[in-house]
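What you see is the complex with one protein chain gone and the rest in place.
A, B and C label the chains in the order they appear, each numbered from 1.
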Amino acid sequence: MAPTKKMGIKQKYAHLTRGLDWETTYEKMDDVFPYDKFEGIKITDWSKWEDPFRLTMDSYWKFQAEKERKLYAVIDAFAQNNGQTNISDARYVNVLKLFLTGISPEEYQAHRGFAFTGRHLRGVGPRVACQQQSLDELRHFQTQCHTISHFNKFFNGLSEFRTMHDRVFYLSVPKSFFDDARTAGPFEFMIAIGFAFEYVLTNLLFVPFMSGAAYNGDMSTVTFGFSAQSDESRHMTLGIEVIKFLLEQHPDNLPIVQEWVDKWFWRGFRLLGLVSMMMDYMLPKKVMSWKEAWEIYFVEAGGSLFKDLERYGLKMPKYHEQATEACEHISHQLYGLLYQLSHVTGLHAWMPDDEHMDWLSEKYPNTFDKYYRPRFELWKQQEAEGKRFYYNGLLQLCHTCQLPMTFTEPDDPTTTCFRESEYEGQHYHFCSDGCKDIFDREPEKYISSWLPIQQIFQGNCGGPTIPDVLAYYMFGPNDGGEYVGSEDNKLWESWKNATTKEAAE
Amino acid sequence: MTVEIKTMDFEPKRHTFGHVARRIGGDKPASRYQEATLDVQATENFHYRPLWEPEFWHYDTGKTKVVMEDWYKPLDPRQYYYATYNIARANMNQSVERNFTFVEDKNLLGKLSDELKQKLIIGLIPARHVHWGSNMNTSEMCQRGYGTAFTAPCMFSAGDHLGMAQIVSRIGLELDGQTGNGLDKAKDAWMNDKAWQGIRKLVENTLVQRDFFELFVAQVLGINGVILEAIYNGLDDAWGEASLPISMLSEFMNDWQKEEARWSHSTIKIVAAESAENKAIVSAWASDWINRAEDALRTYTAAIAGDENIAKTYADKERVTAKSLGLEI
Amino acid sequence: MPVKAIVDNYKDFNPNRDLPEQYHGNLMVYLYWNKHMSFVAAMAAPLPPPTPFGALPEVAKSVYGTHPDFEKIDWSKVEWTLDGNPITPDFAKSIGEQGVRHKSLIRFTTPGLDGFEGKYV
Partner (left out) sequence: MAQIASITLYQNDEARPVMEAILQDNPTARVLNMPGAVKIDVDDELVINRATVEEKLGSEWDPQQIHMVLISMAGNLDEDDDQIKLSWKH
């Protein structure tokens, strides 16, 4: 037989994946796939699944190997050239601290979660995509760990990131988010991480943040970031395919999916609040404000997406208007939180200088001067008097998102938002309508939240005193607190002085 | 100018992360494998019980009967992390491509008799489903297992089995003139042909196995060690003049088998050596799954090669391997 | 709406980790100073039920004492709410006797003191 014509990519991919699975007969299909029915999602025909990217394993290995060769070449060069001395300022390293302690362990959680859906969804198409995503997520954890490893050799606050992630109070925000997704059924996990997080929200995490890394001279981080983002593009197409597939399969799926979209949008929005303060306050050289990023990536891109999904009856996530309105506030509120709690974190904080404050006024003309500059001025004054402001106690957490109850009423930035529910005779407190709704929908699940402040009072965090708790968190003596005068600050000054002397000669 | 640069202090404060240092015996430079693997999975303070399996936390050592004081004892001798894994596979795949090009250029499969082509389609191509079942098992071990040292290589293995399922599928397409008809026929054989039913039953039995380490033993010593070994190495006579191109096109599988065994065998050895109880449990699993694999293989080799003794040969070989890992068989 | 889990008795596996009996006899009480937005959140304090209400200003001082307004507070003029309802507390009586329970939120307003430069800071 003569060699036949090369097959097109769609056809080739179909042959190499579809049909690999089979209807089992020696064991019941429901025993082989025990988890994909209890959520109430109805799938009538898995073959209707449209494969988003059609990567066979050979192409996957080829492209990913090439990306990795490039990435590790940059990481090696960065270390050899002591690239850490070329960043804009050592304050920037706090961005990496927040990232490594708060985000990288969640990449790992996503890896295990997609292994779960990659095994337990009944259709072969989504399973293959999930498995590749599982591998990608492991990649992201590992490349982040390897990149930031070099910074760990010189700067504090990175060394115990893994233990910190399991124990530290503010890190229960990302941890509880991913624990929530991991413990949800396979379809909810796909909507939570595949759709809400990957499609709707991660651009906000990676693109402006990584551009920020580039702008601040951190070439190794920008390389892992953008390299990871190229995998994210595959993940995004998986996320959008999942939601379209579920909505097309059966009309009964719509209300279930809508509830998940509402829930995970709000949880994601709260989690990404940490990114907002990173962008507006922690990057010494700024690329764009959180508000601008939200406009581009949620209002504009998310708007297009949800307009597209309207044809299935899916609505914009509940409280999206509140989220957009809150963009005027959350970065300032959360940076204020970090500033006054930095002594009990693994991060440094500092007061923005005048130039930075003017940038904030310009980016947030409606709110910054009116509400937030005055409190920074008080703190600056206290700092000048030698009484740097710290919050000297434990505080109230939202039972759902686990952030301190710091957010304000949607129409009144001078009033803290308190919401409450009663369940089986007990009070539960929430920072927002969104978080209250999430609890009220599944109180049986959220009553077991490992809330860090509650756990301290119950005696489960190393002991009753603050030093006991900080030891349990494995914080070193120089990990947190005010940046000015810190070890990181002194090291940076010593490098800069050496460079300056060198230039002067 | 170069004089002053020496005054910059580049002496590292520490050489690796704290959790890695505690494992490698102090603060010293750690390998990328170590930093990518050791203590990576969360271990405590989980928030909610899984809605889909509330009797366990999502990371829970209770999902197997064997007990390890530390699930970071079974390390990967290949020291694979994502980058080294993918680069290794991309390299292996280059020879796959060369081999396919060679076989296509020389029309080595195209010129076979229709009878032999049909024989291969029925006798070999259904192996793609064995790999797919194995892919499901290794994904399951990754999701259900405990500790990154164990679970990360399981996911690599899942990628490998998918890759191998696709290589077998490509062989099928070479045989059916790139129409896909051969793949359909092969699937029909997998579902209905007597030759494959023992193997299919074995694979389906593993798909409902809940104990992640028993599943590991069943996969490694049963499916990989007996079934796949025999399919790729034990049927040369049956394939006749196709045996050379088939061994070329399944070179990846043979290379993979040797390489993967360095890790999977070492893992079984270490877990069994942990305690007398573990040894007894793992030995019993190994005996059981090798026996079941032998039974399953017998019908297959009898039908395809007209020789049911091939099954015993491969099962016995695996029993020797199991003993060499410290198991009592 | 109840949680959708694979088993009916999900709750048997997922215990409440925030019940009063887990606090060694203390109530976890939240204390919040209205209009002083520079404090990130209400403070949380473990207090035995017999704690006199009159001890709360001292408890509050541990966190809020760093604010320039704090020393100016006339505690006799402070307005209180407990779990959203206005109360007139008896400083001599215990918090337990006056309806404070586990995770009660006590808010206080200090008329005339609206934060640094009157800007709710």
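In the analysis below, contacts are C-beta pairs under 8 Å (C-beta built on N, C-alpha and C of every residue); 3 or more make two chains touch, one makes a residue touch a chain.
Small disclaimer: the values here were computed from a predicted structure and weren't measured.
Considering the complete complex, the chain that is not shown touches A.
Only one of the listed residues, A:159, A:172, A:203 or A:416, touches the absent chain: A:203. Of the options A:133, A:147, A:211 or A:258, the residue whose C-beta touches the omitted chain is A:211.
Touching the missing chain, out of A:26, A:46, A:63 or A:359, is residue A:63. Mapped onto chain A, the interface with the missing chain covers residues 8-10, 52-55, 59, 63, 66-67, 203, 206-208, 210-215, 222, 226, 229-230, 232-234, 236-237, 240, 287-288, 300-301, 303-305, 307-308, 311.
Operating definition for what follows: only the chains that are shown with their structure count from here on.
By number of C-beta pairs in contact, A-B leads when B-C and A-B are compared. Here the CA centre of chain A is 33 Å from the CA centre of chain B. In chain C, 3-6, 10, 14 are the positions where the chain touches two or more neighbouring chains simultaneously.
The set of chain A residues that touch two or more partner chains comprises 34-35, 38, 185, 445, 448-450, 455. Only residues 34-35, 38-40, 185, 333, 336-337, 340-341, 371, 374-375, 377-379, 382, 387, 389-397, 399, 404-406, 408, 413-414, 416, 418, 420, 424, 426-429, 440-445, 447-451, 453-455, 457-459 of chain A touch chain C when the two sit together in their complex.
Touching chain B in their complex are the following residues of chain C: 3-7, 10, 13-14. Against chain A, in their complex, chain B makes its touches with residues 1, 4-5, 7-10, 12-19, 32, 35-36, 39-53, 58-59, 81-83, 86-87, 89-91, 93, 96-97, 104, 107, 110-111, 128-129, 132, 135-136, 139-140, 142-143, 148, 151-152, 155-156, 158-159, 162-163, 165-167, 169-170, 173, 177-178, 180, 183-184, 187, 190-191, 200-201, 204-205, 207-208.
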